[in-house]
Each structure stands twice: as C-alpha cells, then as structure tokens.
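To start, the structure itself, in structure tokens.
A single protein chain has been omitted; all remaining protein chains appear in their positions.
The letters A and B name the chains in turn, as written, and every chain counts its residues from 1.
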Amino acid sequence: MAELVASRAASREARKNVRTSNRRRRAIMLAIVLGVILVAALVAGLTMSPDLYASDYSQKQQAPNAVHWFGTDFQGHDMFCFSIRGLALSIVIGLLASAVSGFVALILGSISAICGGWVDKVILWLADLFMSIPHMVMLLLISFSVGGGTLGVVLAVALTHWPSLTRVIRAEVLRIRTGEFVAASRAMGKGNVWIAWHHVVPNVLPQFIVGTILLFPHAILHESALTFLGFGLPLDSPAIGAILSSSMKYLATGAWWLAVFPGLMMVAIVLLTFTLGDDIKQLTDPHTVQE
Amino acid sequence: MSAQTKFIIKNVIRVVTLLFAVSVITFALATMAPIDPVEAYAGSENHLPQEQLDQIAAKWGWDQPPIQRYLNWIGGVLTGDWGISVIYHRPVFDVVGERFLTSLALMGTAWIISGVLGFGLGILCGLRQNSWADRIIKGFCLVLAAAPTFWLALLALMFFSVFLGWFPTGLAAPAGMRAEDVTLAMRLHHLFLPALVLSVTGIAQITLQTREKTIEARLSDYALFARARGETERQFTRRHVLRNIALPAITLQFGSISEIFGGSVLAEQVFSYPGIGNAAVAAALRGDIPLLLGVALVAALFVFAGNMVANILYGVVDPRIRAGSEAIDG
Partner (left out) sequence: MADSMLDQRESIEGANGIEGVQTRPENAREAILEVEGLFLSFTQYGTGLRQRDLEVIHDLSLSAHAGEIVAVVGASGSGKSLLAHAIFGILPDNARVAGSIRFRGQELDTQLQARLRGSSMAFVPQSVDYLDPLMRTLEQVRGVRATADRARMALDRFGLDERVDTLYPFELSGGMARRVLVSTAVIEDADLIVADEPTPGMTLEMAREAMKTFREFADAGKAVVVITHDLDLAYSTADKIVVFYAGQTFEIADAADFRDGGVRLRHPYSRALVDALPQNGFKPTPGTQPYADNLPQGCLYANRCPLKTGECTAEHPPLRDFAGGRVRCLHPVSEERRDGVWGDESVDDGLATGSQANGFAQARVEPSRGPRLLEARSVSFSYKEGVPVLEDIDFSIREGEIVGLYGPSGRGKSTLGYLLSGREKPQSGTVLWDGEPLPMRGYRPIQLVYQHPERAVNPRWQLGRTLAESWEPPKELQDALGIEDAWKKRWPNELSGGELQRFCIARALNPQTRILICDEITTMLDVVTQAQVWRAIVKQAREHGMGVIAITHSLALAERICDRIVEI
C-alpha cells in the first residue's frame, strides 16, 4: 500500500512539479506586482489633490479624450481621478472589513475548535444563522439599523463576512489539534499553549492569511453594492457604487463611459486580489513552500 | 426510528430554532434604527398635534417596550397579520406575497439557467482541462465572479435596451397598462434582461466548482481502475463522473439561492423590476419597518426552504448518509 501511495504521490508530485518550480517563481513575482498595484491605487487615491477630481462645469459630459481618459460626468468630474479616488475608498473599507471579519473568524473558529461541546455548537449555529439570511438583505438590515451612511456600510461589510472563514479555521484547527503530530507532542509533555504556538499557529496561519485576503474582494463588492443602492457612502462622494448609481440617469443620453470605466476598474481590483489570494495560497502550500 | 427520519427531524428542529433567531435578530436590527416609526407613518412634514401622534403610537403599539413589541409582531406574523406597509398603505403580507411572485419568475429562471448551463460548462471544462475551451470559459467565469452584479446589469441595459433598443429599459410590464391587458409575451420581454444578468452572475460559481469536482473525479483512484478495466472516457463520464458530481451539484445549486436573492435585489433596482428586492430597498430607504421585516423574513424562509430541500435530497441520494454507514461483515 505504501508503495502505491508513494508511487502515486511521486507521479502526482511529478505532475505538480511540472508547474511547481516556475510557478513558484511566477507566484512571487505576481504577488509583488499585484501588491504594488494595490498599494499604488490606494496611495494615489488617498493623497490625490481634491482639485484633480473636483467638478468643473466647463468640462462636463465629455467622452473619453486625451485630457480626460475616462471622460467626465455631468458635473465635470474627471472620471479617471474620480474613480481612482473611489477605488481607494473602497480599498480602505475593504481592508478594514476583511481585517475585522478575519479577526472575528480567527477568534471564533479557534474557540470553537478548542472548546468543542456546546461552545462549538453555539458558534456553528451562529454561523448558520448569519448564512441563512441572504447576504444582501443582512447588509441592508445592519446598515439600516445604524441609519445608513459610511458607518453603516463599514459595519455591515465588516460584520457579515466572518461565517465562512470561521468554519474553515475551525475545521483546520480541529484537524491539526487531533492530528498525530500534536498527539505526539502532547505525549512528550508539551502544554496546550506551547502546542498552540508551535504546532497549530504555523499550520493555520497561512490558511488564515489567504482566507482573509480572499474576503477582501467580497467586501469591496458588497460595499459598492450597498452604496449603489443608496445605503452606503453618500451618493455625491467619489465611490464606485455612487458613480455607477448616478451614471444610470445618463445612460439614455449615451454617456456609456460613465458606467463602463469605473466598473472595469472595480473588476480589475477584484480580479487582482482574487489572483493574489490564490497566488499566496500556492506559496504557502506545505508541499511547495520549501525549495 | 430510521436514520432517515432521524435526519429529517434533526433538520426540522435546527430550522425552527434558526428561524426564531432570525426573527429576533431582524426585529432587533430594524427597531434599533434611528427612525421614529410614528414619523415614518405620519410623514416627517406632518403638523399633527402631539396628542394625535401619541394615539398613532398607541394604536400600533409603538409606545410599548421592545420585548412586548416583538411579541406583538411575531404573534401577528404567526397568525397572518404582518402589519401594514407604511409606503404602500397595504397589508405587508399582500405586498410581500405579490412582489415575491413577481421575483420568483425572475429568480426561478435565473436559477434554472445558471444551474443547467453552469453544470454543463463545468463538466466540459473539467473533462477538457487546459484545453482552449476550458481556458476561455474559466477566464470568463473568473471575470464574471469579479464583476459587480449591478454593473453587469447596467452594461446589459445600456447595450441591449439603449443602444440596440431590443428590450424595455425597466419594469415588469409596459408602464400604464392595466394588469389584465398585459400578455405573457410582454412579461417575458421585460423579464429577459434581468433574468439574463442574474443567470450570468450565477453561472460563474457553479461552473468553476463543478469543474473542480470533475477534475477531482478524473484524478481519483476509481478513475484509474475504471481506465484499467477498459472504460473509455465517455463511459467513465457517464458511469462515474455524473454520479459523483451530482451530490456536490445539489449542495451548490440550492446553496446558490441566497446569492441569487442578493443578486436580484441589485438587478431589480437597475431594471426597476417591481419584485421583492425592489421592495426591500424601498422599505429600507423610506423607513418602512413592517415591510422590511416582512421581506427579511420571506428571504430567510426562502433560503431555508432551499437548504432544507438540499439536505433532504442529500439524505435521500447519498447512500453514506442514508445508511448511517454500518458495515456488514462477510
């Protein structure tokens, strides 16, 4: 049996290795490039002079041209700068939300796995509860409960993304805690804290990081959706959801650029982070991590 | 008691406790809002004397402590009295029911189309992993998964309705027409674009996950054995792949109900489609607490129904759950 397992593993390994090595190099490069783009968009958006996206009625309703790459809207905002600014806001909210959700998931998932019993049941039940109301409706409710606005969208997005990651972390902690190498460590007299720090954390951390990164695109998509519906950031603010919401009024006039470009930028950022998450998952896989 | 009945009863108990919790949470969240229900009812620009406002509050029970109000509300919900919608001035039950049916046409179409197409495309990609067809479909799905639903809706509206003029720009039927004059063709004409957008956004997840499961089946030990026994790719797909990805597909398909509901909130907003998602947004924007509660409850029930059907189907279909896995020794 070992033979077959070994040879199948060998052939799988070989199959995997076809990609592993150059993939690893590519993964590191990709991670750097994606990280730089994200940070660049964030920094550019946050430090941008407000003049760059201020309204200028003399320039309103222009199709994309050499000066205004993405055109201008009915108030004469330069859509390129306006969108970059919006993306930066989205990224800030997304970061905040994924950090909060990731933290909640880490705590709840770990407690659930470590305590077991009724604590575990309650936490799983809570996760089920959050997942049994459609996510969009939950976002609406939370945002509504605090009267909407920026606070509403931040709270809503931050408080609703933890259940799935909680389950993942719980399963992972449970798997490691009941694993043979932890049982061996315990038999050698290591205490719970020592085991948690030396065995569980190094094995769960990569999953946690990847999971948290992958929350980010969901968070910014939901932020923009809430804003689009009128519950999030103010509709005159430079947010992608708000821009798209106001673009609706001008669709009939043929101002296609108002909808197309800001949306594309959103898609680009989301794809970027999806890819980054997958990429880091590759890099932290214990079977490819050491080379 | 058979394992199967036990399984179903356990599920029912879980659902009942969860539904109760959902009602508490939605009620708590809705009543926490910094919105004065009396003001929302009477309008913020009202010049009614305080005495009359108090009477309104007393009539609807808004002057009572929260727990009492919850009990009043949940009692009403259980007996069919879901309150009166502030914005439509009609019983919430009627509004929600009507809207839900309108949405059901939209969501149902999208659910079936995305399920069938996603399943088919997923198998195709999985069987032809790394072929150009797989790469194109996979890339397309990744982009779709990254695109906001409302943006796709905007693009569809812009292209098909504004630019090509093929479809109406909104609503479920021509504006100003009496309900009895609206033909099925007209309804379908209005349904097409929102259903298209909703289907397209649903396809991505189902395709990608079905693809993964298909690849998993192809790399399994039983695939190796099947090939060693002379099964062709086609025979293997028919005998083993379909069988083994049917179960995850059920979970996925019923699990997608929650996503589709969320998507329809956004799509209905863009297409001004008078469904339940549209009502949810209107209720939240205009402080119509009874309607918002009604919508939230229906949404949760809808998701629950889906999950329950999936769980029961799973119990019926999967022999491992059905039998409770007791090995018979030979």
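In the analysis below, a contact is a pair of C-beta atoms (placed from the backbone, for glycine too) under 8 Å apart; a residue touches a chain by one contact, two chains touch by 3 or more.
Treat the numbers as computed from the prediction; the structure is a model and nothing was measured.
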Legend entry - Which residue of B:Arg14, B:Arg128, B:Arg187 or B:Arg227 touches the chain not shown here: B:Arg227
Legend entry - Selected from A:His77, A:His135, A:Arg177 or A:His199 as touching the chain missing from the view: A:His199
Legend entry - Residue of A:Thr150, A:Ser185, A:Ser246 or A:Thr275 in touch with the missing chain, whole complex considered: A:Ser185
Legend entry - Touch residues of subunit A, complete complex, unshown partner: 1-4, 6-8, 10-12, 14-15, 17-22, 25, 179-181, 183-185, 187-190, 198-199, 202-203, 286-287, 289-290
Inset, instruction - Identify the residues of subunit B touching the omitted chain, counting contacts across the whole complex. - result: 221-222, 224-232, 235, 239-240, 243-244, 247, 318-320, 323, 325-330
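Simple rule for what comes next: only the chains that are shown with their structure count from here on.
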Legend entry - Rounded Å distance between subunit A and subunit B, as computed from the means of their C-alpha atoms: 22
Inset, instruction - State the interface residues of subunit A toward subunit B in the complex, per the touch definition above. - result: 8, 12, 125, 128-129, 131-137, 140-147, 217, 221, 224-225, 228-231, 240-241, 244, 247-248, 251-252, 254, 256, 259-260, 263, 266-267, 270-271, 274
Legend entry - subunit A partner contacts - residues on subunit B that touch it in the complex: 14, 17-18, 21-22, 25-26, 28-30, 32-35, 142-143, 145-151, 154-155, 157-158, 162-163, 169, 219, 221, 258-259, 261-263, 265-266, 269-270, 277, 280-281, 284-285, 292, 295-296, 299-300, 302-304, 307
